[in-house]
Structure formats: structure tokens, C-alpha cells
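Please find one structure pasted underneath; my questions will follow.
For this view, one protein chain was removed and the others were kept in their places.
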Amino acid sequence: MNLKELYQEIILEHGKNPRNLRKTDNFTRDAKGNNPLCGDNVHIYLKLNENNKVEDISFEGNGCAISMASASIMTDLVRGKEEKEVKEIVTDFLDMIKEKDELSTQLLNEDEKTKLMCLSGVKQYPMRVKCATLSWHTLTSAMNNSQEIASTED
Amino acid sequence: MNLKELYQEIILEHGKNPRNLRKTDNFTRDAKGNNPLCGDNVHIYLKLNENNKVEDISFEGNGCAISMASASIMTDLVRGKEEKEVKEIVTDFLDMIKEKDELSTQLLNEDEKTKLMCLSGVKQYPMRVKCATLSWHTLTSAMNNSQEIASTED
Amino acid sequence: MHIGKIKKEFPIFDNKVQNNDLVYLDSANSSQKPRIVIDRIYDFYSKEFSNVGRSVHYLAVAATNLYEQTRTSVQKYINASDKNEIVFTKGATEAINLVANTFGQKYLDEGDEVLITELEHHSNYVPWHFLRKSKKINIEFAEVNDQGEVTLEEIKKKITDRTKIICVTHLSNVTGAILPIKEIVSFAHSKGIPVLVDGCQGAPHLKLDMQDLDCDFYAISGHKMYGPTGIGVLYAKKKWLEDLPPYQGGGGMIREVKKKGISYGELPNKYEAGTMATAQVIAFNESIKFLEKIGIENIEKHERELLDYAVDLLGKNNSVNIIGNPKNKGGVISFTIEGIHPHDIATILDEDGVAIRAGHHCCQILHEKLGLPATARASFGVYNTKDDIDQLNKSINNCKKIFNLK
Partner (left out) sequence: MHIGKIKKEFPIFDNKVQNNDLVYLDSANSSQKPRIVIDRIYDFYSKEFSNVGRSVHYLAVAATNLYEQTRTSVQKYINASDKNEIVFTKGATEAINLVANTFGQKYLDEGDEVLITELEHHSNYVPWHFLRKSKKINIEFAEVNDQGEVTLEEIKKKITDRTKIICVTHLSNVTGAILPIKEIVSFAHSKGIPVLVDGCQGAPHLKLDMQDLDCDFYAISGHKMYGPTGIGVLYAKKKWLEDLPPYQGGGGMIREVKKKGISYGELPNKYEAGTMATAQVIAFNESIKFLEKIGIENIEKHERELLDYAVDLLGKNNSVNIIGNPKNKGGVISFTIEGIHPHDIATILDEDGVAIRAGHHCCQILHEKLGLPATARASFGVYNTKDDIDQLNKSINNCKKIFNLK
């Protein structure tokens, strides 16, 4: 079936060696996310500088290859972006996972988009969509500095 | 079917003009019974004399032809009987309704037994058995001077 | 689907009951089930069964989707504004208990009043009675008038400063009275009082529009709506479901469980603890589709015709006394016959295959008011026809003969 698409090398690699799996010193915003059905959880730490740019982003948490890879790739891609840009990327990614075939943001280059598209394999696995989107929802919560715990339930 | 057996003339007549539908003055024991599923209720008043004989018995209440006839016939038959005899008759009647073909007590004459057997038509109507037995269960409660409300639920 | 042919969709009518054609006039108690609902249950268990929500394997994913599809169907059918306003319960009774328990916990204190009506089913009284005991609240009763209705005026009269919630039936399961819910809600809201509607009898027979009614809670029984037993719906405005505490605790309704404390899940999970009635929820979707296919307007029209016909026919029948005469009435006729107890009527009708109900219909307060310990009740569903009413009338005449009445 589509297992190959789901578990592409890059996913496995990021899943095994996630980038930014740590806690940012002096983070300015953070948020926790969790998936109550499977117990996966993630904690995003964000440090914005005076220009509202992401100076550092990191995460702690635990989950499957998909969710770890997703958090890993995400944190890599949004570093250095402005708050508004981050929001655009998040929306674009979530739209892609939900319904669109492609990413449309101009804020990422082709390489970066290709990396992100590796996560599109979950579209064929409805129960796993939440694994791919948890860290993204949580990032939104952190951006909004929301005290609520993000959840993938809708 | 067996409607004719269920609604014999004697039942209809007792149902329409129940005997002893009143409240005994100076009753010595009483009990209330009710059938929670249909709301029927009966209140039995008993006056035992110094020899533990039923000097008077009466009832108040409300119910279908079967339950009114049953209370009416019952109150007629146990008047003048001793406490122990009443218990025997009650047991005999309930056994008959439950499983036995005939009444076996020696305390009633053939005429009286025939009258009681008119109630046996309910055996074919499981939901109506409770109508026929409610006043009898309540009489037992009254005899035991039980404060509990008798119920036909088992 | 032609309404005259609908009986064919219900397998129960394919067979004789005790050698008679079944004349089923007990739909207010529980409705019969159309073939598509029965088949759906069969197919689900035979080919697709899995628990929902908890596993990631194929069958579980598919079942979870089906389960959630019913939620969406119900949402649309009753025009709720959000699918998470639909909570599945085991029945309307549980739905009302859920509200009484959680609303009571949070908002009711000693001396507060809950306003219900004399028409209420025990299911919309006993749960509030529990709070009378535990929280020392009072229960007030809006009275029924001679027509068997509860009017808006009567409700207004009974509201006090202490009234914290109003709980009313949409359609009386005894007199058939349809209450002016929209007006009651609008008035109650002007006083800041939420309204719970017992929609057991409303849901199968009336067009439902939660956003238009604007009530806070609406309780539905699936089994009266051509659905399986063991499934009900609580509609509640999102603000309430978010605000109130959970009702039952267990798997599925939590967010995080620690030894020291527990946080609860988001809607709709928060109110759906433990394994739900999966197959029943999934099959209930077919009931909704069935109702949609016929069209609730057609159902209302059909049942109104039957009702008019029956009221007319029974009205002409000597010694039949119809209980209540509400201006706005659904397909329920409770009646008595002078000289014959309702249980005897029901037994005799049953011999002709005519299934009605006798008793207090779980409305003892109303029966006490009426001065009647019991009534006989004929209630209609989509599958009933005028022939059924004719047979009812004929069998009533048979009762009278057996009891030597004219």
C-alpha cells in the first residue's frame, strides 16, 4: 500500500534523530499539546526577539515517528521567520494536510517544501493525521501565547 | 382466544360492584400495595378479633376489572377465617396462579373455590397476573403488619 | 417514498402477531424500525465491527468515521450550529440526568427553584427531585389547563427570582399538547434562565431547528425516532458543554490522567465516557436518513390527518372520553371508557392485534391532576393508516360488548 510514502527515509531519519529536541533557554512563549486518545504530547518553546522573529524554537515530547519528524522539520523551518510568516506557514501546512495537494506559501524554498511534503503521506491514514499536526497546532497556541493546552481533537 | 375466560361474568360483576370497598372502622392492621408499572394501588384494612379471627376486612383502591374483582372475592372469602387459615388460603391461591392447576386448600368449599378459579384466566395473560395477585400480596403484608408497601414486582 | 407505502419499509408488519395483522399504536412508547436501520446494524456487526476512537487499525478508523458521521447527520437534522453540540447518550432519560446532575452541581443551591410542568414524564422530574434532596432546591410545577396544555402565560406566572432552569416537554406523551417552546425560551432568556426541552416526543414528529428554538438543552431518544434501542442524543449549546463539569468518568473522556489529578478531554469526548453504543450510533444515521427521505413536513401532515381522523371517529364513539383538547396537538390520543379500566381495554384490544398502552405513561403527576390513575393511549407513527384507526375503533366497540356497555 502506501507505507513507503508514509515512512519515507527523511521521516524515519528525523523521527530517529529529531532536531531541536531540547528546551530553549529564556524562551518567551511556550505551549503544551497533547493527543488524549494516544497520549502523545509535545511542549513547544519559542523565543521571539524584539523584531518578533523566531530567534530559537525547540520542543520536548514524545510520540511516533510521524509526530517527532513533524516537530523536527517544523522547528527547523520556522527558525528565523517573523511571527506573521510563521502563521502563514502553519496555515499552509495544515491546509495541505487537510485538503490541498500542494503547499502554496512563498516563504519556503523548494527544498523546504519538498521536506514538508514528505509528511503528506499521512493523508491516507486518517488516524495518523493528528500525529503530523499536533506540533503545528501547539506552535499556534504558543504564538498566541495561549494558556490553553492545544489538542488535536476537533 | 381466551378473553371469555379472562372476563367471566362473575369477574365483570365483582369488578363493577366490588364487595367490601370501604374502610373498616377500628382496623387493627393494614397495608398498601401498588403496581409501579401501571399505577394500580390497593389499601387493605383488617380487623382481627382477640382469637385472631378476621372480624372484618375491607379495601380501598383502584384498578382494572381483574384486580378489583380479585380484591372483592378475596375479602369475601377470608372474612371469619383465622390468621393461619388466611395465610393458607393466600398461599394456595398464589400457587394456583403461579403454577398449579387447582386449589387444594380444605378451608374453602367448592362454591368458593369455583369463584376463585374464575381468576385463573389471567394465567394466559402474564402481564395481568399482577392485577390478580396484588391484593393478595397486600393482604400478606397486612397480616405481617409489615410497614413495607407490598409490590407485585419480583 | 409514498407515505401510504411506508409500512412496507418496516419488516415487523410482514408477519402476523397472534394471527392478526399488527395494528401498532404504541409509537410514543417506542417506534418500530425500518429495514434500513435493521440491515445497517446487521452489516456493521457482520463486516465492519470495531470499537471507535481507540485503535488505529483499519476497522477502527472506519468505525470512528461512521460514528462521527452520525453526529454530523444529527447536527444537520436538528440544525445545531456545531457538531460538538451533539452528545450521544443511552437515551433521553440519561440525557436529562446528565444535565440535571452537571447543571445542578454547578448552579443550584439551597432555595433555588427548578420549574417543570405537570405534563412532565418522570424522566424530566425524578432527576430534578434528586437535587431537591441533595441540594435542598425546590421544584415548581407549571399547571396544565383544561385542554391538557401548559401555556406560556402559566410558565411566566411561575417564574420567580429563584428560578434557575425551566424544564418542559416539547410534546406531551399523554395529551399530545405541543408546547410553545420558542416563546417559552425567548421569555426565559429575557430573564436569564436556561431551558431544557424533553424532546422525546417532539423529535420523531416535529421539524426541529435548535437555532430557531434557541433552547439550551434538548433531549432525544433514538428508539422513538425509528432508531435502535440504547441510543439517545443530548443537544446542548456549546457554551454549556464547555462550562459544565463532566457527568460520567472513564476511558475516552480524559485529556491527561495523573495520580494527583485529571484533566478532561475536549468536546465531544468530555461527555462520552467509556465505550459508547457504537453500532447503535452508526445505525441511527439510517434513521435520520429515513426521516429525511420522507421529509418531516410529510410526516407531520400524515400524522395530523390520522389524528384528525381518529379524534373525529373516537369522538363520535359513545363513552369514549378523550383526555385533553390542545389547540396544537401531536399524534397521541389518551382516552378512557366509562366503566372499563384502561388495562382491560389494552388486553382486549391486544386480542385483535391492536397494540396500545395503558397506565400512567410515566406521568403520575398529570394523572393525579386528571383524577385518573390510568388512561389508555393510542399513539401514531409514520407507518399508521386510517385502517389502523378503524380497527382501533372496532376493537373499542368489542371492549364495550364484553363489558356489556352500549
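Letters A, B and C mark the chains as written, and numbering starts fresh at 1 in each.
By our rule, a contact is a pair of C-beta atoms (placed from the backbone, for glycine too) under 8 Å apart; a residue touches a chain by one contact, two chains touch by 3 or more.
Keep in mind that what you see is a predicted model, and the values were worked out from it rather than measured.
Which chains here touch the chain that is missing from view?
For the complete complex, the undisplayed chain touches A, B, C.
For the full complex, which residue in C:Ser50, C:Thr151 or C:Asn285 touches the chain that was left out?
Missing-chain contact among the listed residues: C:Ser50.
In the full complex, which of B:Asn34, B:Ser120 or B:Thr133 touches the chain missing from this view?
Answering carefully, the residue with contact to the hidden chain is B:Asn34.
Touch as defined at the start, partner being the missing chain; which of C:Cys362, C:Val382 or C:Ile402 qualifies?
Per the contact definition at the top, the residue touching the missing chain is C:Cys362.
Among C:Gly148, C:Pro194 or C:Gly252, exactly one should touch the missing chain; which is it?
Result: among the candidates, C:Gly252 touches the missing chain.
Touching the missing chain, which residues of chain B?
With respect to the unshown chain, the touching residues of chain B are 34, 36-38, 41, 125-128, 149, 151, 153-154.
Under the stated touch rule, tell me which residues of chain C contact the chain that is not displayed.
11-12, 14-15, 17-18, 22, 26, 29-30, 32-33, 35, 37-38, 41-42, 45-51, 54-60, 90-94, 96-97, 100, 105, 121-123, 125-127, 129-130, 134, 139, 141, 221, 223, 228-231, 246, 248-254, 256-259, 261-262, 273-280, 343, 346-347, 349-350, 353-359, 362, 364-365, 368
If you put the missing chain back, which residues of chain A would it touch?
Touching the missing chain: residues 1, 3, 6-7, 12, 15-16, 37-41, 62-66, 68, 125, 127-128, 131.
We adopt the following convention: only the chains that are shown with their structure count from here on.
With chain centres defined as C-alpha means, what is the inter-centre distance between chain A and chain B in Å?
The computed centroid separation for chain A versus chain B comes out at 78 Å.
Go ahead and note the Å separation of the Cα centroids belonging to chain A and chain C.
46
What are the residues of chain A that contact at least two other chains?
Residue numbers touching two or more other chains: none in chain A.
Tell me, which residues of chain C touch at least two other chains?
Residues: none.
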